[in-house]
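Removed: one protein chain of the complex. Kept in place: all other protein chains.
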Amino acid sequence: MNNTDIKNKIENKFSELTISGEDKEFLTIEIPKNSLKKLLSFLKNDEELKFDYLFALTGIDFGEELGVIYHLESTKTRKTIQITVKTNDRNKPEIETIHDIFPAAYFNEIEAHEFFGIKFKGHPDLKHLFLPENWDKGYPMRKDYTDINMLIR
Amino acid sequence: MSYFSDIINGTKTLLTGMRITGKYFFVNLFTRKDVITRQYPDNIDTLKMFDRYRGEVIMLHNENNEHKCDACTLCEKACPNGSIEVIGDKKINPETGKNVRFLVKHIYHLEMCTMCGLCIEACPQNAIAWGQNYHNTAYDRSKLTKVLNKPGSKIVPGLKG
Amino acid sequence: MILNIFTDIHNKLLEHMSGGAAHITELILIAAAYLGIFAILGLLLVWLERRVAGFFQLRLGPNRVGPFGLFQTIADALKLVSKELTGTVKADSMLYRTAPYFVITTALMALSLIPFSHEIQAFDINIGVFFLISVSSVGVLGIFLAGWASNNKYSLIGGMRTGIQMISYELSVGMAIVTMTVLAGTLQISEIIEIQKDGWLIWKGHIPAIIAFMIFMIAGTAESNRTPFDLVEAESELGAGFHTEYSGMNFAYYFLAEFVNMFIIASVAVILFFGGWLSPFGITDTIPFAGLFWFTVKVIGVIFIFMWFRWTFPRFRIDQLLTLEWKYLLPVNMVNIVLMALIVWLGLTL
Partner (left out) sequence: MEEYLTDQLKTQEYFLNMGPQHPATHGVLRLLLKLDGEIIRNVDMDLGYIHRSIEKMCERDTYKQIIHLTDRLDYLSSHINNEAVCLLVEKALNIEVTDRIKVIRTMMDELTRISSHVLWWGVMGMDIGALTTFMYGFREREMINDIFEETCGARLTMNYNVIGGLRYDLHENFVKRVKDFIKHFKKKLPEYDKLLSNNVIFRKRLEGIGYISKEDAVAYGLNGPTARGSGVSCDIRKIHPYSAYDRVDFEEITFPEGDSYARYKVRIQEMHQSLSILEQLVDKIPEGEYKVKTKAVIKLPEGDYLQRVESARGDFGVYVKSDGQKFPYRVKFRSPGFANLTALNKMSEGLKIADLVAILSTIDIVVPDIDR
C-alpha cells in the first residue's frame, strides 16, 4: 500500500480535505476542524490503513492562524501520515479533543494548550502541566509572545 | 511440591547473587584489583584529559605573545548562546596604509558556554581552540567571564591585521 | 582468676563505702561504661559498614580521615552533633523528642546482657534470653512513635511498615530462639554458653539447629531493619522513612541504635549458635579475656553476613515481606521446634 492508495482511499471517503505529498515520504493532509475527529477515527479503525499509533501531536502558530499537527503511524503498513488542522480565532482557538480516540493525545493536548492556548473541546482537565500553576503571562510558544528574559540575538 | 522447590530455587538464586558480590569483596579486600574509582585530589598530578576534551575555549598564543585573531566576529555569530563577545577596533596599518581591524578584547563567558564547538569550527584562522582545563569551578560567576587574548598580545605579523 | 569484672567492682566498692552508696556508684560507673561502648560500637560498625560496602561496590570506602578512614565516622558524628535540630511545625513535639530515647534505651538495656567474654557481662539474669526478646520489642515503639509524631506522610508510612514488620518478625526471632533453648535447656545466657563447652549448639543440634540459624538470620535482618527488609526507611520509596524529619543528633541516635541493634542480633546468634566467647575446641579458654577476642571475631563474622545480604539483595515489597514470614518462616519454624524437641527427647543430639 503506497501513498497513492492511501490518498485515494481517504479521498473517496472525505471530500473537504486537501492531500499533498504523494511523492514525498509521507502524505500531508489539511482538514477543516469539524471533520477532524471523523477522519481520525476512520484512519484508526479502517482495517487496511490502521493508523493507530499517534506519533506526535504538535501545536503550531502559523502567524495568522493557530493549528495542530498530528502525525500518525500505521502499525500495519508502517506508513506515516501528517494531518493539519487550523483555526482562525487567535483569542479563543478551539479544536476538538481526540484523547478518546488516541489516549496518547491526553497529555500532548495539555502541552499544546499550555504553550499555544488552543482549547481542546471535550478535554477533561486542561491544567498547567509544564508551566507553573499560577502562570498568566500568555502562551510562550506563540510567535507573538515576548519575554524580557529570552535570549534574542 | 512447588512450595519446597520455591524455597530451594529461591535460596539458590540468592546464593548465586551473593557469590558474585562476595567475589568482588574478597578481591578488593586483598588486592584492590577491581576498585574502579579514582582517588581524585590525590591523582591530580597524573590526571590528564584526552586531547579532544572540551574544557574551555582558549586563544592560542605563540611564544612572542602573538595570536591569530583578526576580530572578524565569525565566532561571535556562530555562538548559539551569545557567550562570545569580540571587541575590535580599526586602525591604519602603517606599512600598507590600509584601514584594518584589530582585536581589542575577546570576551568569553564560560558560564554561558555549552561547549558546542561551533565557534572553533567557524574560525577561519584557527585562532581559538579547545583547552583541556577541567577545573572550571569558581566562587563567583564573574570569575568565569574571561578575556581570551593575553594582555599586550598582538596579531601574528603577516596575517591580515 | 577474675570471675567477672563487674562483681569485682562491686566488691571493691563495698570495701570503701556503705551498701547503698556502693550500689549507686556501681550503677553510674557501669552505665557510663556502657554508654561509651554504645557509642564506640555504633561508630565502629558504621565505619565497617561503609568500608565493606565500598569493597562490595568496587570502591574503597572512607579512607581519608585517620588510618583506614577510622575517624571518618567520628568526624561525621561531630558534624551531626553540631547541626541544628529541626522539626515539623505541627509535630507532636513531646513524642517527637522522646522517640529516639526509646530506641537507644532499649538498645542499651539489651547490650547489658551481652557477654563480651567470660569476665565481662554486666547483667546475667536467669531469664536472660527472654529478657532480651522482650526488651528489643520495646525498641520498635521508638521507630513507630517517630513515624507517627513527625507529622509527615512518608514518616507515617514508614512507621506503619515498622509496626507490621516487627510484629511479624518478632515471632520468627522468638521461635528460633525457643528452638535453641529447647536444646540448651536454660534461659540464662552464661549457662547457655557453659553448655557449649563440649560443642557449639549449631553442631549439637545439627539439622534443626541449622534451620533455626537460617531463620534467625533472616528474621534478624528484618529485626534490624536492614536490606532486604529495610522497608521502614526504603530510600527509593520513602526518602528516609521514619526518620525523614529528624536531624542532627536525634537522627544520629537512630542511626547508631540501628547499628547497635545489628550488633545485638549478631551477638545473640553467636551466643545461641556459636558458643559465645568460647574459643574453638577450647584452645584458649584458660587465658583471661581471650574470650573477648573470639566473641568479637564471631560477631564480626555474623555482621559481615548481614552486610553481605544488604549489599547484594533487592528490597521486598510489604506484602511479600508478610508472605515470607507467615507462609514460609512461621510454618517451617513450627515444624522445626517439634523436630528439635524430638531430637532432644530421643537423645539424638551430637
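Going by the order they are written in, the chains are A, B and C; count residues from 1 in each one.
In this text, contacts are C-beta pairs under 8 Å (C-beta built on N, C-alpha and C of every residue); 3 or more make two chains touch, one makes a residue touch a chain.
It should be emphasised that the depicted structure is a prediction, and the values quoted were computed from it without experimental measurement.
A.B. asks: Using the touch definition given at the top, which of the shown chains does the missing chain touch?
C.D. replies: Computed over the complete complex, the missing chain touches A, B, C.
A.B. asks: Among B:47, B:115 or B:138, choose the residue that contacts the chain missing from this document, as touch is defined above.
C.D. replies: Within the whole complex, the residue contacting the unshown chain is B:115.
A.B. asks: Which residue, A:9, A:37 or A:71, contacts the hidden chain when the whole complex is considered?
C.D. replies: Spelled out, the listed residue whose C-beta touches the missing chain is A:71.
A.B. asks: With the missing chain put back, which residues of subunit A would touch it? List them for me.
C.D. replies: Interface with the chain not displayed, on the subunit A side: 21, 24-26, 28, 52-56, 58, 60-61, 69, 71, 75, 78, 80, 82, 102-104, 106-108, 128-132, 140-141, 151-153.
A.B. asks: Can you name the residues of subunit C that touch the chain not displayed here?
C.D. replies: On the subunit C side, contact with the omitted chain comes from 53, 56-59, 153-154, 157, 227-228, 230-231, 234-239, 311-320.
A.B. asks: Considering the whole complex rather than only what is displayed, give the residues of subunit B touching the chain that is not shown.
C.D. replies: Contacting residues on subunit B, toward the hidden partner: 9-11, 13-14, 16-17, 19-21, 36, 49-50, 52-54, 78, 80, 114-118, 121, 130.
Following the convention adopted for this analysis, only the chains that are shown with their structure count from here on.
A.B. asks: Report the chain closest to the protein's overall CA mean, measuring from each chain's own CA mean.
C.D. replies: C
A.B. asks: Round to the nearest whole Å and give the separation of the Cα centres of subunit B and subunit C.
C.D. replies: The mean C-alpha positions of subunit B and subunit C differ by 51 Å.
A.B. asks: List the centre-to-centre spacing of subunit A and subunit C in whole Å, with centres computed as mean CA coordinates.
C.D. replies: Distance between chain centres, rounded to whole Å: 63 Å.
A.B. asks: Centroid of subunit A to centroid of subunit B, CA atoms only: how many Å?
C.D. replies: 42
A.B. asks: Hunt down the residues of subunit A that sit against at least two other chains at once, touch-wise.
C.D. replies: none
A.B. asks: If we count contacts the way the header does, which residues on subunit B are in touch with subunit C in the complex?
C.D. replies: Contact set of subunit B toward subunit C: 7, 14, 17-18, 20-22, 24-25, 28-29, 32, 34-37, 39.
A.B. asks: In the complex formed with subunit B, which residues of subunit C make contact?
C.D. replies: 52, 54-56, 58-60, 308-309, 311-313, 328
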